[in-house]
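Working notes, beginning with the structure itself.
The complex is shown incomplete by one protein chain, all other protein chains being positioned as in the whole.
Per-chain numbering from 1; labels A and B assigned in written order.
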Amino acid sequence: MIRHAGLCVLRGAACLLAALVASVAAPVAARAAEPPVVAAASDLQFALEEIAQAFAAATGERVRLVFGSSGNFARQIRQGAPFEVFFSADEQYVEDLAREGRTRDAGVLYGIGRLALVVPRGGPLAADASLADLRAALGDGRLRKFAIANPEHAPYGRRAEEALRRAGLWTDIKPRLVLGENVSQAAQFALSGAAQGGIVAYSLALSPRIGDRAAYALLPESWHGPLRQRAVLLKGATPAAERFFAYVQAPPARAVLRRYGFAVPGETG
Amino acid sequence: MSDAASPDRAGLVLRVEQRGPIPLDAALHAAPGEVTALVGPSGSGKSTLLRAVAGHYRPARGRITVGSETWLDSGAGVDVAPHRRRAGLVFQSYALFPHLTALENVAAALGHLPRDARPARARELIDLVRLAGLEDRHPAQLSGGQQQRVAVARALAREPAVLLLDEPFSAVDRTTREKLYRELADMRKRLAMPVVLVTHDLEEALMLADRLTLLQRGRTIQHGRPYEVLARPASVQAARLLGLRNVFEGEVVEHRAAPQHTLLRWRGYVLEAAAATVFAPGARVAWIVSSARVVLHRRERPSRGESENPVRGIIGDAVRLGDLTHATLYVDGDPEAPLRFSVPTHVAERNRVAAGGPATVSLLAEAIHLMPRDSGEP
Partner (left out) sequence: MDLEALWLSLRLGALTVLVLLPLGVIVGRWLAYRSFPGKSVAEAAVALPLVLPPTVFGFYLLVAFGAASPIGAAWQAAFGRPLVFTFEGLLIASVIFNIPFAIQPMQRAFEAIPSALREAAASCGMTPWQVLRRIELPLAWPGILTGMVLSFAHTLGEFGIVLMVGGSVPGETRTVAIAIYDRVQAFDDAGAARMSAFLLAVSLIAITATFVLSRRVGRRLA
């Protein structure tokens, strides 16, 4: 009888759901044993994943990575987000958090970021580091949309704006901007067809995932303020987080960072 | 079907009143073993009273007792929950549980029996209402008449102290209805409980009921044996409710003894009416004569009865409906004084009862019933 079947479904579903309650009622101690959560600026999307994999291979320990814009993370940290390590694309955020007592210390400078112009291969724009082609494209209509990260909370967005202003293109290009929530999303916009190109993190342009789809040009450092990247342990960081933090500063990790275009302090300036 | 242990001699006694939202001012008494019909037009509150007895409606003030049990006593703060009142209620829409078979519907009311006794008892009840063989069908697979019988069986299953039928025959066609009337009449002999039958169909009430209670706008205006109520309505209101015609106004002249009767003046006639000493001479009254007691004067064969209250006039209309002809006599030719009567069609033809023709009728004295004048209530 269908009615009986229906009631059985209800009862069965209720039993299944009741069984799932156990999964939530995990003791707090078990929670503490879970891998630490690391908040990292989106420019580290590929670099930090590689480093984490290497860390796991070397120590057998895992970390949980969350990527986004630095400004967003700073806000979430203030709201009590359970991050243990914070990699910020702009050290200002770290300094502010340190002053508020939310970090263990002042953190370490782990790299200097660079800007790159990225365009899809075969697209209307050329990867011209002088941005002359960009200027021309604005004039002759090849450029309809251009992607950068949101300057309000993404350091790479702010620097992109500075570079564009420096090149005298800001006023003309502003109405055509699409803003990514973080620099990863900006790169996604730039290369998926939503825009004809964009200015994003150099580290993203160097990723093999992007390499076959895009052409890039490194923008001169003098065109924008520095992207001093600072990492810090947050209050309440566990020993596991400390170990990862230490690993990032060790030579194998630094090599990865270098490969992704981060100028590492203490080495070539 | 009798519930041997229950001392329900007093039957159902109900008294409720409230001002709104549904105005009520009703008194009802249904004796055990009798069918009491509750008659009134739509919206008069009949179903509400029934639901009040069953406990689904709580009036503002009232007292409802069934046998020795008090189900409602607003003064004493007693209000027994519906599932604790042993009231068998048959809804107008039958309200059968659509997901249960007929047998299961009946068994649903057998909670007072031990579990293993229920199937057998349910089958007994199904047999009682002559539905054997159909007990495994769902309500959607049963005809209206069959559903109604399941509803009755379910109501009886509880061995109720009172059986409440809410217009149970209204949704059924004529043939089935007549069959069900016979079955109810038959079953009534075996039921020891009071039965309250709500209906707006007067003929049905006359056929089935031992007692009749008239309800209008929430107020009970008369009760008694059906033919008494019909012959002697207590008021013009009651007469209208009963669909009685031939309501007129007159003036009491005097009362005579031996034989006891009352003289009534009307339109220049002085009529002999049934004795009604409650009215003082000179009082203006309303009066009614049943159309069955209006006798046509035959042209060829005058009879002695013609000396009783003869009234002349012109036939206003004569409508033939099969073997009966219903005619209206305009008394003294006045269309404002229509007197209705009926005669067998062959009599009508032989006496040339047709519109425009003259005729004389006699009003049988015992059938002239006096009532208070309409107080002006609409």
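Here are some notes:
By our rule, a residue touches a chain if its C-beta (ideal position, glycine included) is under 8 Å from a C-beta of that chain, and two chains touch if they have at least 3 such contacts.
Values in this document were obtained by computation on a predicted structure and should not be read as measured data.
For the omitted chain, the shown partners it touches in the full complex are A, B. Contact with the chain not shown here comes from a single listed residue; of B:Pro21, B:Pro98, B:Gly268 or B:Gly322, that residue is B:Pro98.
Across B:Arg154, B:His200 or B:His261, the residue that sits in touch with the chain not pictured is B:Arg154.
Within the set A:Gly68, A:Gly197 or A:Gly261, the residue that contacts the chain not displayed is A:Gly68.
Although one chain is not shown, part of chain A still touches it, namely residues 2-3, 6-7, 9-10, 13-14, 16-18, 20-21, 23-24, 28, 31, 34, 37, 42, 45-46, 64-68, 76, 78-82, 182, 184-185, 187-188, 191, 207, 209-210. If you put the missing chain back, the residues of chain B touching it would be 51, 54-56, 81-83, 85-89, 91, 93, 95-99, 108-109, 111-112, 140, 154-155, 157-158.
Definition applied: only the chains that are shown with their structure count from here on.
With centres taken as mean Cα positions, chain B sits 87 Å from chain A.
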